[in-house]
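Showing chain A:
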Amino acid sequence: MLSNLEKVQTTQLLKSLLQNTSEICAAVVTTLDGHLCAKEQRDEYALERLATMGSTLMSLGDTITAELKMGACRNIISENEGGIVAFMHINQDLVLVTLTQQLNALGMLLAHSRRCAAEIAKLLHNT
Partner candidate 1 sequence: MHNTLSTYALEKRDKLFISSMLELTNKKFGINWALDETNAQVTLVDVDQPTGANFWEAYQSEKKLIAFANTNHLRASWFLEKPLRVQPFTELLKKLSETLPLVATEEVGRAEKTTAQTRGGVQRTLNESAQHYDPVHYLSGVLQTALLAQQAQVVSFSGFDPLYLVPQEKRCYTVTMNLTRLTPAQKTLFSARAEQLLQRPVTLEQARSAIAEQELKPYDIYAFIWGSALLSADGRLLTGHSMQSFVRLKQWPNFTHLPREPAHMKLAAFMLKNAANIPRIASATQLPLATVIDFFNACALSNLLLTQKAQSTSPTMNTTQLVDKPISSEKRGLLGNILRRLGRT
Partner candidate 2 sequence: MKEIKLVFTGSMGAGKTTAISALSEIPVINTDVRATDEAALRKERTTVAMDYGEMTLSDGQKLRLYGTPGQERFSYMWKILMEGALGLIILVDNAGEHPLQDLDLYLTHFRQYIDSTSAVIGVTRMDMAEQPGLDEYYDYLAQKELQLPIFSVDVRDRDNVVMMLEALVAMLEFAY
């Protein structure tokens, strides 16, 4: 799906996302059909599985919003006892999944992740 160069560049963008925001502890880029493209993390999460499940959830989100005629699905948020996970489209084919263990960091997670997603989209659009 992505060329090697694109993978390196995408991983670089995930790296800076984690460097700039200490609250975010992992980030994954996956294709919408569940293949991991790039990842970055502070802890040891099973990111391959997260990538596939991210694709499942994102497409469920798309299906739900289409069913309700609410336009495109921007993001899916999963708020949990131990943290928050956000899923969002980068473009038609790619999904960004990010997570934080801070329960009060939802706004920050969404803002920074969205900016990162836009940067990746721009990068891939230009190459």
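The candidates came about this way: all candidates are chains of the complex that A comes from, given by their letters.
One rule holds in what follows: contacts are C-beta pairs under 8 Å (C-beta built on N, C-alpha and C of every residue); 3 or more make two chains touch, one makes a residue touch a chain; residues count from 1.
Owing to the predicted nature of the structure, the values given are computational and were not obtained by experimental measurement.
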item	value
Options 1 or 2 - which one, within this complex, touches chain A	2
Chain A residues touching candidate 2 - in the complex, by the definition given at the top	1, 31-35, 49, 52-53, 55-57, 59-60, 62-63, 67, 92-93
